[in-house]
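Okay, structure first, notes after.
All protein chains but one are shown at their positions in the complex.
Presenting chain A:
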Amino acid sequence: MSDVVEKTLTALPSLLSLDSQPGSAKLSSTSKLGNLIRGITELTSKHEEEKLIQRELASIKEQVSSPNTSMRQMKELMVRAIYCESLGYEASFSYIHAIKLAQQGTVLEKRVGYLAVSLFLNESHELLLLLVNTVLKDLQSTNLIEVCMALTVVSQMFPKDMIPAILPLVEEKLNHPKEIIRRKAVLALYKFYLIAPNQVQHIHNKFRKALCDKDPGVMTASLHIYLQMIQENPEGYKDLTASFVTILKQVVGGKLPMDFNYHSVPAPWLQIQLLRILSLLGKNDQSTSEIMYEVLDESLRRAEMNHNITYAILYECVKCIYTIHPKSDLLEKAAKCIGNFVLSPKINLKYLGLKALTYVVQQDPKLALQHQMTIIECLDHPDLIIKRETLELLFRITNAQNVTVIVEKMLEFLHSNTDDYTTIDLVGKVAELAEKYAPGNEWFIETMNTVFSVGGDMMQPDIPNSFLKLLSEGFDTVEEDRKLRLFAVDSYVSLLQGEPGKLPQRFLQVISWVLGEYSHLREELEPATVMRLLAKLLDMKQTSSETKSWVLLAMTKLVRAGQVFQSAQEVSETYGSSMDTVLRQRAQELQHLSQDCELRARVLPQDAGLEPLEVDSSLSFLDGFVSEALAAGAAPYKPPHQRQEELAQAKALSLEPYGLSLPISMSSCSIADRQSPTLLSMSSGLSGDSTDLSHKGSSTTLKLDGVKRVWGREGYLAQREAVEEAAQVEVPSPLRSPSQQAEADSSHSQTPTPTPTPEPDQEKQQLASSLFFGLSSQSSVCLMGKSEPTPQRFRRKAKGQASSSGAAEQISNSLVSAPSAVDNFLCNNLLDSNITSQVGISSSEQTSELSQGPATTNGTCDTEAESTDGDIKGSNPSLIIGDNGLVAADPTPHKDPGSPKDFCLSSHLPAELSELCRSEITPLCSNQSLGLSACHVHKEDSLVLVVFITNSSDAAIRQILLDLDSEQLQVSCVSDSPVEDVTSHSVAMHQFSLTVKRPSVHVEVVGMVSYQLPVGTPQEVQFSYKLPLTSFIRPLTVSTEEYGTMWLSFSHDTKQNLTLISDGEEPLTATLNVLKEKLQLHIVEIIGMEGIIACQLLRDQPCLMHCRVHADVLAVWLRSPVPDLPDCLIYHCQRALQEH
């Protein structure tokens, strides 16, 4: 049956070949959707948009509910509804119609219906149940497209509980004759496997069949499932290793059909999938790994083309090689590969290189050593992502010797970081490193201070917990512990004396705990002082009530000393009436314990941190209560596992519709149930269990519903609580009092931070040596506690390494200074083109064509060339051979006009200008005594405006002063000494050099001449001179590569369609040649239907053009760093082509 459909389908394209272009008439500009979209883009305010959409939605609503609306109209309406939803307006009324459309529409309408459903509803939406039937129907359809759509929607979203209903049908599709159906079925099953693995357990053998499918596409799809299954249980699939290796070998060898190639790389997705599977299989398994060495080697070898996709494969290969059982020559190749990544100038590859290093550095720390200078550079990379990855790498190579430097770098990053997730992650890492490798008490406490203040209230709660645990349990000798605690106390007292308002709540909690517990260690510290500091915390507005209870608890401990009785009383009175019950309780405790010394000594014994509290885990003291309750008819307790089993049974028995509500309602309604007898009776079967449900976590502790657990092993437990205040964290700089300095262990106080040296590379080397210290030698990983700090050894070693890394540093320096700017390109080109222009053929005819060489640059080479080569240039006026060898020697409209006046004036032109291309000499203004004319001369690097002053009177004119000004141009006088006097019937000439300040289509110069006749008063004449922007355009000779770099860096662009010229020649070339002649452009390259053109506006303002023949127009795209330049240029291009 499906064969029939298939035949129809394959026959269709040929039947309908009249419309071969798929994209034609796609822009449904006349449709209602088109109107809506256009309407919205025209609006200016959000408010107007809302009004329009609401109106639209109202009209859609009216139409969808009308019985007369056909399915075809419904499809159109649905698309509009989707559009409205995507703008963020709810169109929930249309959901049900979307399902209806999917149900009842013909194929196309159905497709829109399914799309709408998948966009509108999420997996738990109740309406989705209505879709099941439709999907079932479509899966059984004889129409291939309907089956495809059903499979797609199934993998996109399908209620989990309904999978069994359609599973047999999907399974059946694995045997479908059409490979596309089989592939989609496999992917749908993969999706099922992900959301409900036990539902598809029984069809594992079918997966194997899919793996052996004759179609590579189906096989590829099945690998998704295998990757997942192997991840969970690698042991179960070892037997498939050889098959995977064979497949990979075939793929790499190019045995797959061409269809699977991506940019001429054979099936990269498949390759990478296989590599990932192999790495899972070969992990910690020598014999399995041995099977794959050969193919890995081949993959590495084959993937050498410089394309992103081959790098992707290489990266996966390297990962695989480092995951499986090592083989030395493969490792070597992989290491080289990583080196290529790390050293790549492409930032994406560099990032991956760093990542790969992070991955392998645990196995091979020397590899990091090789690239240390690159790593140092990456540490200062402007892209935070690179920086972050570098820190990740450093984190992996941290040891007791380099911990201070690395932690310093991490904290530096933390200060500038704004992303919460990164902060949490990094703060955790710093804390971990500090705990593992801290070189000294002082450093440890200070680092943790920064951690607490930067990490604020976002950080993992186990950081303060384990810190407090470390403090209370101690880890070294008694004396060391005492010193550590003392240092913490000192540090915190000074912090509180500073600005405690800026510290995060978590930190304040830590501080108050430490002060409560250990401030007595510092004998000279008055408890009253501490009490006062703590009281200050209580008075602060931003202190949360949770912190306050920590503070109160600390105070309770402090009253031991007795002297602070008075302030304790005051505080407890204030908080004794607090609205917060926890606070009130703490205040009561404080009150009572401060009065009763004996009780206090028992409840809060000093230095009791180490003795574990005895906990009656059997809860025997509750026995009486339990038996009473049982006697009263309560259900007996069932342990969690038993309850789980019963639940599972219940689920197995119940049919789907009821099964849904069972597990959800129990935990949430357990308390409410007991209050209403009717509900209780309804769920009586559950109520016995429900009370126990909350115990699940730990059966040893008594945990009551709704009661916060506030006491734990370390005392008061930190609770996660959404703190309202924005964590405006500023890092406190821990103040050190002189006494603390002395207190600190002298050997620890020498922190081996590199001292800044004047030379930056020396600094870098020093940094490198301190960062990578201990890697070259066998790094002894210190797992717990502190290692020996040995700062002395550290110093010595550092110097030795600095010299060894000198060479690498030099190389990287030269890389940095390599010329890269566009200016440099220009300069180089100038030199080249000057050489060519001097050997150029001299042309007797004056053309508008100027030398092809770019005539401008920065630097002195240009001006020198100008002055010395002036004569040569004059005699060889132009060279018209472009890079592409095209000769454009057509006569131009700018030829010398034969008017006698012009001729006579032009004879006054200086020799070096007379041979150059110039405009007609136009009269500007004249009176009885004096006439002004002007022309502009195109010099290679500038535009010269020549103003002729003709004295037509019989007397000499004196004190002539010519003054020019322009809004768009920069005018500078080039004449050596401005002519002041013109004798009778003679001509004087002024030269001005013009450059563009602000591009405009036409530019204008306004001027004024003031002069003195022999008799009479001084006179003034005003004039203006207009010239097109094209006079300032010069060709820009660049290579395609340079063009590429420039193109990407220019920000101003414009696009326009131009008419093509076709006079016999190939239209693109013909058009471009016309533009080239008329506008002085440089054609960089023409390939096929596209061409790139470059030009510059005097001076040094490049503009790039990309032209593409599109149907019968030329689509032109201009880019330039100068605003307005592209627009002006496109205008002149249009004019030039029109005139042609």
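To be clear about the criterion, a residue touches a chain if its C-beta (ideal position, glycine included) is under 8 Å from a C-beta of that chain, and two chains touch if they have at least 3 such contacts; residues count from 1.
Here is the rule we go by: contacts and distances are computed from a predicted model.
For the omitted chain of this complex, the UniProt record lists the protein as "AP complex subunit sigma", which is one of "AP complex subunit sigma", "Pyruvate dehydrogenase E1 component subunit beta", "COMM domain-containing protein 5" or "FAD-dependent oxidoreductase domain-containing protein 1". Among A:386, A:982 or A:1009, only A:386 touches the chain that is left out of the view. Across A:260, A:293, A:637 or A:1131, the single residue that touches the chain missing here is A:260. Of the listed residues A:370, A:422 or A:1059, the one in contact with the hidden chain in the full complex is A:422. Against the chain not shown here, chain A presents residues 9, 12-13, 15-16, 19, 21-24, 26-29, 33-34, 37, 72, 79, 82-83, 86, 106-108, 111-112, 115, 119, 122-124, 145, 148, 152, 155-157, 180, 183-184, 187-188, 190-191, 194, 217, 221, 224, 259-260, 262, 267-269, 272, 276, 308-309, 311-312, 315-316, 347-348, 350-352, 382-383, 385-386, 388, 419, 421-422, 1040, 1043-1045, 1047-1048, 1055, 1085, 1087-1090, 1092, 1106, 1108, 1110, 1117.
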